[in-house]
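Once you've had a glance at the structure underneath, I'll fire off some questions.
Here the complex is missing a single protein chain, while all its other protein chains stay put.
Moving on to subunit A:
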Amino acid sequence: MSGPSDYQPSNPALQWIERRLPILGLMHSSFVVYPTPRNLNYWWTFGAILSFMLGMQILTGVILAMHYTPHADLAFKSVELIVRDVNFGWLLRNMHACGASMFFFAVYVHMLRGLYYGSYKEPREVLWILGVIIYLLMMATGFMGYVLPWGQMSFWGATVITNLFSAIPYVGESIVTLLWGGYSVGNPTLNRFFSLHYLLPFLIAGVVVLHVWALHVAGQNNPDGVEPKTEKDTVPFTPHATIKDMFGVSCFLLLYAWFIFYMPNYLGDADNYIPANPGVTPPHIVPEWYYLPFYAILRSIPNKLAGVIGMFSAIIILCFLPWLDAAKTRSSKYRPLAKQFFWIFVAVCILLGYLGAQPPEGIYVIAGRVLTVCYFAYFLIVLPLLSRIETPRPVPNSISEAILSKGGKAVASVMVAIVAAGALFLGSMQDARASEGSDQPPGNKWSFSGPFGKFDRGALQRGLKVYKEVCASCHGLSFIAFRNLGDPGGPGYSVAQVAAFASDYKVKDGPNDAGDMFERPGRAADYFPSPFPNEQAARAANGGAAPPDLSLITKARSYKRGFPWFIFDFFTQYQEQGPDYVAAVLQGFEEKVPEGVTIPEGSYYNKYFPGHAIKMPKPLSDGQVTYDDGSPTTVAQYAKDVTTFLMWTAEPHMEARKRLGFQVFVFLIIFAGLMYFTKKKVWADSH
């Protein structure tokens, strides 16, 4: 992409093509001989990481779309069936869902890198603006993708975000109707979001081509912000940059795999495992983490229109950055003041993100307002002012000169990172629950926790018995088929046992030749029948509160971990909030209602249920279910067993996930090591 190439392939067939379409020459000049500055650091590998992630998302997305059904009644179920029944469907889904988060994480690093090193300055303004366009398209794509599983957060996220447009005077309402294709978010909305979610990534890919083109015209910026002057300042793209990028990507993959295999739900919201319900708003609506800073800005402005304008301008302002910051020196390395303000700005963004996830009350609102002002002040006051008053340090004459005078700065920053990670890790080791005595569910030792966790077969079988004899009279288990009981990683029944178990059930089938419905014994392929014909019946029979389906209950329930626990959880892989909560509720019934708490007629006091008034009467009592294997028949044991069983129903492939995760980690670590040493060799005489 940098001028006509003199590349000549040696193979005659390729020469024939090259004379008619010089595509190989284009590739050669753009990605092989293309000169890259010698002094690029690892922050520059995020460009390659992002291209990789885009490819990954498109690839997994296309396969997922083959199995997904974009219909309001079927979407939630089809996603669950992908995870349960499609070969490696759980892997595809985790890769795609975590991939979105990783994509945004990488794009934020990439943008902050550009901000720090002044990569938006003359002559790279168009390059930067194209990047902002990509970012906007990514946000739209990510938002629509989050709607597709059609859980509670999907639905209400879609409602809140589409309603942003209703703030536009005069035409707002019609725009919203146009977006919905109806009078509220519904099936037409889901359909069009699916269509657009499939389309936009290809638009992104198109803009990425322009972005790379613009990059190759202007040349890459570099940490010292001086343009390459002589041959000595650059190295050819291949092998130098290629191998460095490969090493960067493989390190990034380690992080990505950590989420895919060990923490797939860490970045998600438990509420999204509850099917969308247009009649109930979840108590606390939060968007995905990567929108949180903007959501915080929206909420801190107490006027609807102004809030929406504030939120959008927080992004659009980035387009004007090249003109807001007029300083001649590019890199903040040589701008002592700009450097400090940059880090303050990063802190402001992170804090805004934290506030976006908090309820909009009291101190959070005030802090949100202050930080919103700081955010805009950085662009509108600090940057323009700094370019006038700051005296930058002298910039080296050339890149080679900069390399020669390089000190031990990199070592220092690596040290800081290691110390910070170590501190976090130490903190997480002492998993003492600070909030003893409150309504936090107590932690349990689960056989399935941790990177090598496995289900305890005995507990699964006992839990199934408890479910069948106690829970099943009110709660369905609609995503589980009898055949699943014989699946590897499950309760471990044989085919014959499964058939016998299934035949105990009466299943409605039909219509037969005479057009009648009839009942027959269950088969392995049938699903657990629901105790009530529909939700209304379930509601009517249970005093107005429908007993929830239990297939996903351990993933659909959670409790707030709060700061700093959620950071430790990342390292300890603690993700058993759901099971801890379920087990706690089962044991949390108390006869005596504590003083100051009033329980309405027809409800029961439960220590751990939010609000304490639960409609379900105490379900378990000692000795209620007999065990053949001599395990104690106590409520505590029942609760533990049935929770283990329900964890399996929520995540039947968990054992396969963790097993494959270990193999992938071994591979990635070796691969990254090889890449590192190859890179060292290639760069040996360039440093």
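What we mean here is this: a contact is a pair of C-beta atoms (placed from the backbone, for glycine too) under 8 Å apart; a residue touches a chain by one contact, two chains touch by 3 or more; residues count from 1.
Everything below uses one rule, namely that contacts and distances are computed from a predicted model.
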{"item": "Protein name as given in UniProt for the chain not displayed, \"Ubiquinol-cytochrome c reductase iron-sulfur subunit\", \"L-lactate dehydrogenase complex protein LldF\", \"Protein SCO1/2\" or \"Secreted protein\"", "value": "\"Ubiquinol-cytochrome c reductase iron-sulfur subunit\""}
{"item": "Of A:Leu74, A:Ala205 or A:Ile285, the residue in touch with the unshown chain", "value": "A:Ile285"}
{"item": "Contact residue for the chain not shown (choose from A:Leu26, A:Leu59 or A:Leu164)", "value": "A:Leu164"}
{"item": "Selected from A:Gly145, A:Gly307, A:Gly486 or A:Gly522 as touching the chain missing from the view", "value": "A:Gly307"}
{"item": "Residues in subunit A touching the chain absent from view", "value": "156, 159-160, 162-164, 166, 177-186, 188, 192, 278-285, 299, 302-305, 307, 360-361"}
